[in-house]
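Starting off with a structure, shown below.
Apart from one protein chain that is not included, each protein chain of the complex appears where it belongs.
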């Protein structure tokens, strides 16, 4: 087996490199550099309790913009590749087994709660763990639960597209507002910082995270629906 | 306590990762990778990263398992149809 | 005293995790593995709550909340796949 | 935390090993996802500080001495986006596999020799 030998050689090389890196690594004793700055100034500067949120939304906000772009490209790639031609769609209609009554009842009972929980997560992103990405994933999970309970459930595509484009556009617009009214692109301080620790605080961070949450949620739901295929 | 927790979870993650690669049955492999993601989420929580743990829990619990299952089903359905 | 008892409880729950994970790896059929995964998710919700107690941070409970409401999705997905309804 | 770093390295090795030796394309994506998890574990472990707590400054953390108590938030922010991108990219790759399967009705990577030089 030549292939296995080559694979083994590659693996041992990688293992050697990893062992070399990990060999003389020791945990940090104290924060330093840019992390020290973020931790000491973050709360007072931006008014966000959750420093990870502060970094994701504001300090490294440009990265988040790029990340949302990658997600959008992946979602539209899935949609384009799995688009069905008319005759093809008619040929592959299959009877799927219906879910039992307990599952359908549970789905219709739980999915509003899950959507509400997702909204709670991205609205509280600056106070507790969570934020746009987690909230969006939770909302997509509610859509997934509906798909599991009703095999031929259909989403409304135009509503989905409108929400997605609107939130993406407004996200860039809020970033530009930060550029003109405050320190830089995606700066959150053009809105008042409010009282530290309440839900309407930290400037524009709740707004930005709500937009990110809507965008991520609709994109993941779109990926799921395209991969499920329209029955 | 925490050291015992981390050691045991690491062992289970390693075994589950090996199982995900070497199991013949694809559904079992997908389930094993879901197990890896579940215990990775607990490890993130132990390493004081609740944000990351929440992301891993929200995505690893349902979404990634279902995406793999859907892809597997799509490559299986047609095989039956086309003999 | 009370702290010690909670630590013992966590150790017992960990033993349960080990047993269920063994069934997960061994289990002859897919249904066995799915049952083991279901058990593991429920046990790990309790484990997450105990970790929150050890760390004395209330915010860690949010992770357990998210996992508690989403953990059954994977099991239902596999079940619906097995009965041919996904 | 050294243990977690070793675990992450081992997961990366297992993932790449599976990526090279498996022939089934869905298995390969699964291996890649495992390698991804290992990398994320390593990144989080780099930012850990012994005895540190989560970088969320609520009433449990004293704001003035927060620098001595919390762990590094920067790797956490990086990994946060990496996980979401990871699942989207996995979905895209699986979509490619579905399309390939519809062309040739095979999941075996050895059957796709069109691009071989």
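Letters A, B, C and D mark the chains as written, and numbering starts fresh at 1 in each.
Following the convention adopted for this analysis, a contact is a pair of C-beta atoms (placed from the backbone, for glycine too) under 8 Å apart; a residue touches a chain by one contact, two chains touch by 3 or more.
Convention: contacts and distances are computed from a predicted model.
Per its UniProt entry, the chain excluded from the display bears the name "Na+/H+ antiporter subunit G", taken from "Na+/H+ antiporter subunit G", "Dihydroorotate dehydrogenase B (NAD(+)), electron transfer subunit", "Ion-translocating oxidoreductase complex subunit E" or "ABC transporter ATP-binding protein". Shown chains touched by the hidden one, complex as a whole: A, C. In the full complex, chain A touches the hidden chain at residues 95, 97, 99-100, 102-103, 106, 109-110. Interface residues of chain C with the unshown chain, by the touch rule above, are 1-3, 5-6, 8-10, 12-13, 15-20, 22-23, 29, 31-32, 34-36, 38-39, 42-43, 45-46, 49-50, 52-53, 58, 61, 64-65, 68-69, 71-72, 75-76, 78-80, 82-84.
In the analysis below, only the chains that are shown with their structure count from here on.
By number of C-beta pairs in contact, B-C leads when B-C and C-D are compared. We define each chain's centre as the mean of its Cα atoms; on that basis chain A and chain C are separated by 24 Å. Within chain D, residues 1, 17, 47-48, 53-56, 58, 70, 76, 80, 83-84, 87, 91, 94-95, 98 each touch two or more of the remaining chains. Residues of chain C in contact with two or more other chains: 55, 57, 59-60, 62-63, 66, 70, 73, 77, 86. Across the interface of their complex, chain D is touched by residues 3-4, 6-7, 10-11, 14-15, 18-19, 22, 25, 27-31, 34-36, 38-40, 43, 49-52, 55-56, 60, 63-64, 67, 70-71, 74-75, 77-78, 81-82, 127-129, 131, 133, 137, 197, 216, 219-220, 223, 226-227 of chain A. Considering their complex, residues 50-51, 53-55, 58-59, 61-63, 66-67, 70-71, 74, 77, 81 of chain B touch chain A.
On the chain C side of its complex with chain D, the touching residues are 55-60.
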